[in-house]
Every structure is written in structure tokens, then in C-alpha cells.
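With one protein chain withheld, the remaining protein chains of the complex are depicted in position.
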Amino acid sequence: MPDTGLLLYGGAFGLILIGIAGIVLSAHLVRIIFAVALLEAGANLLLLLATWHQGAAAPIIVAGRVPDLMADPVPQALVLTAIVIGVGILALALSLALRVQRAYGTLDMHEVRRHMEQDIADEAGIDMPSSSHAPAAVQTARQESGA
Amino acid sequence: MNQLALLVALPLITAFLLPVVNRVSTLAARWLGPLVLLVTSAIGISLWSQLGDSAVAVELGGFRPPLGITLYADRLALLFALATSIGTLLLWPSRGEEWLRQSTLALILAASGSGLALSGDLFNIYVFYELVAVVSYGLIAARSSAGSFAATVRYLIVSSFGAALALTGIALVYQATGTLNLAQLSQLAPTHLNNLQGLAAFVLMLIGFGVKAELFPVNTWVPEVYATAPTRVSGLLAGVVSKLALLIIVRLLVLVFNQPEALTVMLVLGMLGVVTGELAAWRARDFNRMIAYSSIGQLGIMFIAFSIPGQAGVFAGLAVALHHLVVKPAMFLLAGRWQGSLDRLAGAARTSPLGAVLFILLALSLIGVPPLPGFWAKLLVMVNLMAQENTLYSVGAWVIMGGAALEANYLFRVASSFYHRSEQQTPPVAHRTRDLATASLLGAGLVAGAVLIMPLADEIEGVASQAANRDQYVQTVNPEALP
Partner (left out) sequence: MQRLSSALFLLGLGLLIAAIFRGMEFGTVAPIVGQAINSAAAEQVGAANFVTAVVLGYRGFDTLLELTILFTAATAGGMVLGKRSPTAKRDPDAGFILQAGADLLFPLLVIVGLYIILHGHLTPGGGFQGGVILASAFFVPILARPGTRMSHTAVSTIEGLAGASFIFIGLLAMFGGEAFLTPLMGQGELGALLSAGSLPVLYLAVGLKVGSELAGLLAQLSESEAVD
């Protein structure tokens, strides 16, 4: 087992871990979106490495010469697909983030969530259950403006 | 049988061309979508009648499996492909400002849902799953309110997280076996995937595909999305899309991962889903979130049912799933005018008597009151759970009983308020005719199911026994043995 392989596999799992950590730990929406992109990159790298072989040539025939050992073309095609899917979702996520920022004036997910719960409660015509995330000052300000 | 690909290709090509058609004639663009879905439904029905007990595999691109992608249709797959087409047709987006984009998205949802049910290739399933996800983001955000954007982006993060985990699981499977064809994986699984890596791959895919199936830890999006999305879209997501995700998990369990540990994981997550979903529904104070949480509970029952090993589990789970497929969209259609606080519903029976009766019918079936189909489905699950030796399964049975008691409590609380006269408050406005007509159609289907329960049960058992038949799948696809 060559060391390059270990390094690459370690990198793939590392990217996956960093991505998950970013999603779980950060509160800023744009950071979370980039953490998702990192997680996807890790998954793609792992897929590419699934049948990776040290020293395999690209699976392309140039001037009729067939290489002795060619890389597996399937994961390369799969990763191409997965990357394009990721780009589409990333663009949509950023458009949504733009609108959320414009509506609530913040990208902090705790704040966004509180505003959203408030919106849902207002529309439904029920009181909002007091949230443990909301600072007390904001809640009193809301009550005053509502009164 | 070659027409199988048309179930995907026809709605897709229509979706691509719809903006162009609209520039020529708005009238044509309005009617093209429903028309194409009628055609695909007709194709689906004709394929169903030809199918019988056999199954077919279509080799896309003319390449023999496992090199190319295969579509596989047994009666289960065809049933869900058909349910997607008909469901999208029934819940076709109402006319609004963005009707063109919404119709385009609805057509793509029909195509991708059918494809998800039919696909026989692991990575192709992932791509279809992502397509369903992106379409649902668009449809949820269609209301263009700040709340719906926030709910969509939160859903997008959970869903992309799940999809990336599923992709990691697929990478682990490909690393262990070198193939993506489900039939070939089924042949290789006993020697290559019956280990820790195989179990890890399954759990990753269970969580990944479980996002749409409202599986316990990854269902945080459910109440927010169903409270902010257009009610027709919520009906589609809860009724049809969640079942498609479940169908994939069942296929994976039947064909590839038949370790007992995999079933236990699913059973425990299902029980947690029932407990948390029903408790939250019981506490909910607005209509949309009440039925959203109750759908988490119902899907938990399906996960418990499908975790019963063998054909019995597939039969029981399928019965609950089909019942929910009919009931939940009808509930969401009623939510169209009744969304908001439950207190506002006092006296709703005066303005919408038919709606109130329908709600009570659906609620009775959801709780499991005989002779409605919901009772038979739950009975089937309970009997099979009790027949298992493992005590965890009897715990599952008690959890379902407890959930049903809670359901009865909160659904009747709502139903009784319909007939409660309150002087200070005006009851909600009557339902839109189209919503009420569609909901009545689904309710009539439920009653017909209660009357014809014996032939229906035989039919579902036939579908389940075919779906649980691993050998038929492998022989029909017949992947070439490679060195």
C-alpha cells in the first residue's frame, strides 16, 4: 500500500469531517453553505479514490496507443456529474441566502430561525413559544412594537 | 416494454420546451403539462396491465448491465411511478404569477419521481434523488415569502448534507465491489458487503435518503417547510416524495443490505420518529404543523414495518405507505383554507360541512378505526411485529399503540371544535372547489378501499411478494458476470 494512497484517503475523510463540523458548528449561513460544498468535495474525492491505482494512465487513447494500465473511467464520469450537481445547488443556495439576507437583514442562522418561527406563528395567528436562542432584549423589543 | 423510458423522457422534454411553447401560445403552454402527465399515466397503466407477475429491465443506451444504466420495473416500481404521475396531476400547481415556472418544476418532479422508482443503478438513484430535491426547493420557495425562503434554505442544507452522506455511502459500496448495478451488487453483497464497511455504507445511505422520508434525526425541516410551502406542494412532498425515498431504502434492504444490524438501526430510528412526531403533533397549535408532525409519526410506523425481516415486512410497510399516500395529500388539501391556529377552526363545519366530514373520515382512518383501510394496515403491522421473537419488535408494537392513542386525542380535539359554535369568532372561509373536489376524490378512494379490502389486500400482497423477490430482480436484470 503506497503512502500516497493513505494521504489521499486521509484527505478525503478529513474533508468530509471538516464539512460536517462546519455544518454543525457554524452559525453563519454562507459559511454553512461552503461547509456543504467542502463535504461534497470530500465525498467526490472518496468516490474518485474508490478504484484509484498508483501510476494508472488517463483512459484516453492518443494516436492509437493503448496504455498498459488505464484508470477506471467510471468514477471520473460520476464525479463530473456530482460536481455539476453541486454547482447548481450552490448557486440556488446562494440565491436563497441573498433573499433571506434581504428579508431579515442577517445571515446568522439562530436569528434567521427565530425570525422564521415568528413569521410562521404570525401567519398562523398563534403566540410564538419563547425561544431559548433569542436574547431577552430582542424579545422585549418585539413585545413593545407588537403592543 | 421499451416505453418505460418515456415515463421519464416525455415530461422532461416537455419541461425543457415549455418556456419556448409559452412564447408561441400561452394557452398551449397551460394545457401541455397536464396533457403530458395524462399520457404518461396512460402509458404506466398499459404497462401495468401487461406486466402481471413478471418484471422487465430496460438497458438504457443498449449497453448490457452492469456497464450501462438499467431501468427495472416490477409492479412496486410501476405503482410508485404511476402514483407520482397521477399525484402531480391531481396536485397540479394553481394558477398564479409564476405558473410557467411552477408547471415546469411540476413536470420535472413527475419525471424524476418516476425515474427514482424505476432506476436500477445506485448512482443514478443518487442523481434522481438530487433532482427531486432541487425541484422541491423551487416548489417550496414558490410562495416567495421571507419565511418560505428561510425554510427552503434550511431544508436545502439538511438535504444536501444527507445527499453528500449518501454519496459517501455509494463511494464505500463502489470501493468494496467495483460496481453500481443493483442486481450485481445483490450478487456480490454476501461476500463483499457483509462487514462493517457495508453496514456503514447502509447507515450513511439510510440517513441520506432518509431526509426526504422524514427519518428521525434528519427531519427538522418538516414542520417549517410544510408550514410555509404552498399546501399542494406539501401534499406532494408528504404524500408522494417521502414514499419514493422510502422505496429506495426498501430496495437497498431487500437486494443489498440484509444484515440484521441494518434492520435494527432502522427499527430504532423508526420508533424514535413515532414518539417524537406524535408528541410534537399533540402539542402543535396550528393545523399545518399538526399534520406535518403527524406525517413524521406515520413515516416512523413505515420504517418500523419495513424493518420486519422478509416478505411480511414489505407487505405491512407497503400497506401503511399506500394508505398514507392517499390520506396525507387529502389532509393537506383541506389545510388550504384551514391553515393557521387550531382555535380559528371553531365552527368550521358550518361553512364547509363536506370538508369537516372528509377530515373526520381521514382522521378515523389515520388512527386506525375499523373498517377503514388504515385499521387493516396497522393491524397487519402489529400482528407481524408481535410474531417476531426479538423483544425490540414488541416494543415497536407498543410504541405504535401509544402513538395511535395520541393521534386519536389530537385529531378528535380538532374534529370536535368543527362543531363547536363560538359567537365571537367567524369560522374560516369555505374551501376552494378544486381543493375540495380533489380531496373528495381521495376520500372516495379510501372508502372504496374499505369496501374492497380483501381483493385490495391480495393485490398488495402480490406486489409485496414480487418486491421481496431478490432472485427475480437479479434474473430479470441478468448482469453479465465479469472477471
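Brief remarks on what is shown
Going in written order, the chains are labelled A and B, and every chain counts its residues from 1.
In this section, a contact is a pair of C-beta atoms (placed from the backbone, for glycine too) under 8 Å apart; a residue touches a chain by one contact, two chains touch by 3 or more.
Quantities reported herein were computed from a predicted structural model and do not represent experimental measurements.
Only one of B:Gly44, B:Gly138, B:Pro373 or B:Pro427 touches the absent chain when the whole complex is considered: B:Gly138.
Across B:Leu32, B:Ala110 or B:Leu180, the single residue that touches the chain missing here is B:Leu180.
Residues 2, 5-6, 9, 12-13, 15-20, 23, 58-63, 66-69, 98, 101-102, 104-105, 108, 111-112, 115, 123-124, 127-128, 130-131, 134-135, 137-138, 141-142, 144, 149, 152, 172, 175-181, 192, 195-197, 200, 482-483 are the ones on chain B that touch the missing chain.
Those residues of chain A that touch the chain absent from the view are 1, 5-6, 9, 13, 16-17, 20-21, 24-25, 50-53, 58-64, 70-78, 80-81, 84-85, 87-89, 91-92, 94-96, 98-99, 102.
Throughout what follows, only the chains that are shown with their structure count from here on.
Taking each chain's centre as the average of its CA atoms, chain A and chain B sit 25 Å apart. For chain A in complex with chain B, the touching residues are 16, 19-20, 23, 29, 32-33, 36, 39-40, 42-44, 46-47, 49-51, 74-75, 78, 81-82, 85, 88-89, 92-93, 96-97, 99-100, 103-104, 109, 112-113, 115-116, 119-120, 123-126. Residue ranges of chain B in contact with chain A, taken from their complex: 123, 126-127, 130, 133-134, 137-138, 141, 145-147, 149-154, 156-157, 160-161, 164-165, 167-168, 170-172, 174-175, 178, 180, 224, 227-228, 285-289, 339-341, 343-344.
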